[in-house]
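Missing here: one protein chain of the complex. Every other protein chain is in place.
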Amino acid sequence: MQLVYFARVREAVGFEAEERDLPADIQTVGECLIWLAAQSENYATAFDDPSRLRFALDQQMVWEETLLEGASELAIFPPVTGG
Amino acid sequence: MQLVYFARVREAVGFEAEERDLPADIQTVGECLIWLAAQSENYATAFDDPSRLRFALDQQMVWEETLLEGASELAIFPPVTGG
Amino acid sequence: MKVIRVSCEAIDSAIELAPLVPLGGGALASFTGIARDDDGVTAIELEHYPAMTEASLAALVDDAITRWSLLGAVLIHRVGIIPVGDPIVLVGTTASHRAEALEACAFLIDRLKTDAPFWKREHRADGSAKWVEAKISDNARADKWRE
Partner (left out) sequence: MKVIRVSCEAIDSAIELAPLVPLGGGALASFTGIARDDDGVTAIELEHYPAMTEASLAALVDDAITRWSLLGAVLIHRVGIIPVGDPIVLVGTTASHRAEALEACAFLIDRLKTDAPFWKREHRADGSAKWVEAKISDNARADKWRE
């Protein structure tokens, strides 16, 4: 799975994108987040509070409960502030 | 009282303004209208249906029941269609 | 800052709205009413009540500025013969935030349609000309702004 990060999340993680092989038992965006948060200190601070994060799967806005199901790109970012 | 007319009303009356000495017993815009409608055939057709007329007294939008009370200019016109 | 004008010449939206930009607002809303060739209309003639028009527009602008704490407003209405495709009216509003600018803009165009002394006559290619009738829906829209 290609993981891409933006704004505050990108800064907390330290880079804007990475390729990750997710364990087979990870089904949803939320489960992926929990797994990521366990990978390192940096990741923990970046991903520990899902309420301050928003997600897009293959460039479509999704929620934590959305199934990953063969998607190729998961974007993780703070709530948007455009306009 | 200076009377000014616009659009369809001006065309029905035949001119855009006139000075009229109103009888003393005329108190309101509505009463003035009834008196005007009795002045000639032209005026009758122009003023017989108050529901299709709007009024301004000294350039302020008013209603039939508004008192004339020392005002100097009464404008009579169809509902406005600007914008 | 407010610009209120009854114009005999064509309205250039860009030029007229420019003074609103440097007023410090984060939001700038505008509305342009354009003369349309609905079923054969070639031009629209606008008659108005000179002694009252600008005062009535100014009253609407002052009301909008107070209600939505606008930083600036522009309200320009054209009179005379207006070819199809040309603007008839331009409304511009600027405020700190978008809700104020957008609502004030809608207020001004809705209320000027029922409160400002203008009358439209449609001219057609065959030389005929017909006064436009006021729309009940315009009154309904205007009323919703009244407290």
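Order of writing sets the chain letters: A, B and C. Residues in each chain are counted from 1.
Operating definition for what follows: a residue touches a chain if its C-beta (ideal position, glycine included) is under 8 Å from a C-beta of that chain, and two chains touch if they have at least 3 such contacts.
If you're wondering where the values come from, they're calculated on a predicted model, not measured in any experiment.
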Chains in view touching the one left out: A, C
Where the unshown chain meets subunit A, residue by residue: 4, 6-8, 56, 59, 61, 73, 75, 77-83
Positions on subunit C contacted by the hidden chain, ascending: 13-14, 17, 21-22, 24-38, 85, 96, 98-99, 101-102, 105-106, 109-110, 141
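As a convention for this text, only the chains that are shown with their structure count from here on.
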Subunit B and subunit C, separation of their C-alpha mean positions in angstrom: 26
